[in-house]
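The other protein chains are all here in position, but one chain of the complex has been omitted.
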């Protein structure tokens, strides 16, 4: 498989940006495979370009130098990724297995462009689920007293394994600001409600009490404020008065795993840009 | 069309209730067209029976007398309706026309078993929308000072027209406890968010600010507490970062009218029972 | 409201097309409001550009001349539209009113950028539905013998009113190849099944007989072969064993009107390109 490039850009909107960017690519003999663009209400320009690697005239170590003047002129934030260098993704879990199993199955099926150097858990239960795919499982148990210490170990592990993306696949611990600050826009959580409804603990029980007729799940980037980060994807299912809390948990699992998997996939394919507390998703 | 009967029952659960009820019907030569039953977590038994009118041995004025002893023995709350006596439904609107037009079209198409003796509004704008279907339109303008007075006029109108069901089809006024108390479990409102998210004013703007990826609508019975009554139906649509607040308003209209129409239909067909702050819906 | 431009292009794919097009716009001081692009499996490049009218350096009558050399060099099929010149849309109906009412309501609400110079029907029933919005209604009755003649009259009416788009809103007549040939890619039909299932007559009855658990609707461009043209949009709803054919008709109406309205909206906003027997839809 040949290697393609993905260029993500955001900058203040002005005339001629698409021309400038596409001409830069054309000048270096690049073939644009796909182009998506969006201008937010607040006047920020976002663009995602996928460029064919074959025939592109800029070598990997030449791109930044060649692109810098253009980027500087337009105040661009930008990042480049190469499809032959998948992101390194760590999965953090506790005891619920559905999101983990689903992510690993998709990864094994080739749906997720990632390396998964490790799975980390505060419980030992799911070790075999990771190991069947040959992925090392790290059990770092946790008590109230050892929480700070355990989290430090986790962060060290992530650093050691050069992790790019942290996926909280029903990880039942609230991360400290330090952890969150170490991976800005690179921690994805799945919350088992359609946010902003039922943020916080025990959403299915609260949904049942309120008597809602749909339940949902929300994948979002983690920020310091609990369940308040930029939303990447949401979906819901219909429920009825017959559904007990246990039924909500069961049908909710299906939405959770689907919503999380899609958010992770989009992140791995560089389809998401953060715009304040909102996300731009180039599907 | 022959007249069928619908019997709605709730009572403390115990053994033999279905046998007692269906035997009562059989004893009077009744044919059960459909039977739905549910027992809530808290041990309340709910049942809906649809009985063929033709051949049923109890005359209309005999039913209550014949049924009373059974109902008393089991502490039943019950109500009976006849399909040849559609409910009398009033629609209250302000300026948005989509829910009104949709309800009237469905009514005209035979989807809604109701008489609509009147449409009431605090604005004159939608008069022609009601009048094209031959339905009287009452314009009762409203200022801060005249609110109490206007509401009294509305309630009087509803009484005068022997209204059974009040539908708030995007009626932009909060009802007083007096109004609400006069029609318990008989006022249906459509709220333009998936409750409990974005209760109160301006949900689309707030949804846009929060960056949600689904918006929704909720039909619920009105109680004293704003947007907190028993939910009848909810649905959502997916939105993206490209959708402006105006786009949310536009696609939201589609969900609002659909969700409201379905809730109204269920109510008119006696498919809804209230269970505390939840609804039992026998679809 | 200022006038913007929409440029739709298709041509053989090659390197540098986006650069060429966006540079052409930039050269004439144009601001690109949105850009969508797609390359099909067969190597055709499709693009939709929305350009701000204000500040654009090419006058309306200058564009073609300025753009021609570029278009020629790349073998482009292209068309340009201006947002201040809405398309002229005719609606053809028979007796079912739901699609007509829905389209007219949306048009009245500002959802559809169109002029509607006329509604044509082979039945008189829906005249008042058009006339409430001030739209002329033409009743052209039809018998087996007069079919050819009536259709000619319809086509003449459409020509006379300079119609750009013909919408068959449950028009229960099969158009002749002559009619279809007069409006290639400009006749939208709503078929009441999820094509290719249940093409042809009586899809709801056949769906009921087959015992399907979802029914749907399909909006497509009309071609000579019945129900076989390029599909623009489809959607479905779940049904159960309890749903009679009449129930399918009722819930189907809801999908039909929604699917048709969306397809019409996309066409009016120049979001659809035809790619053989498939459509490219830039939502």
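When the chains are written out, they are named A, B and C in that same order, and each has its own residue count from 1.
Note that in this section a contact is a pair of C-beta atoms (placed from the backbone, for glycine too) under 8 Å apart; a residue touches a chain by one contact, two chains touch by 3 or more.
Given the structure is predicted, the values throughout are model-derived calculations rather than measurements.
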| Chain not shown: contacting residue from A:85, A:128, A:156 or A:244 | A:128
| field | Candidates B:30, B:196 or B:230 - the one touching the absent chain | value | B:30
| task | Would you mind spotting which of B:16, B:65 or B:110 touches the chain that isn't drawn? | result | B:16
| Pick from C:74, C:98, C:161 or C:233: which residue touches the chain that isn't shown? | C:233
| task | Have a look at A:2, A:42, A:109 or A:143 and name the one touching the chain we're not showing. | result | A:109
| task | Provide the residue numbers of chain C that touch the chain removed from this figure. | result | 38, 40-41, 194-198, 210-214, 216, 230-236, 238, 240-242, 244, 275, 277-281, 283
| What residue numbers in chain B mark contact with the hidden partner chain? | 15-16, 18-20, 22-23, 25-26, 29-39, 55
| field | Absent-chain interface as seen on chain A, which is shown | value | 97-98, 101, 105, 109, 111, 128, 132, 250, 253-254, 258
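The rule is simple: only the chains that are shown with their structure count from here on.
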| query | So how do the chains connect up here, line, ring, star, complete, or something else (other)? | reply | complete
| query | Between 0 and 180 degrees, and as a multiple of 5, what angle does the rotation take that fits chain B onto chain C by Cα atoms? | reply | 180
| note | Greatest Cα-centre separation from chain A belongs to chain B
| field | CA centroid of chain A to CA centroid of chain C, Å | value | 37
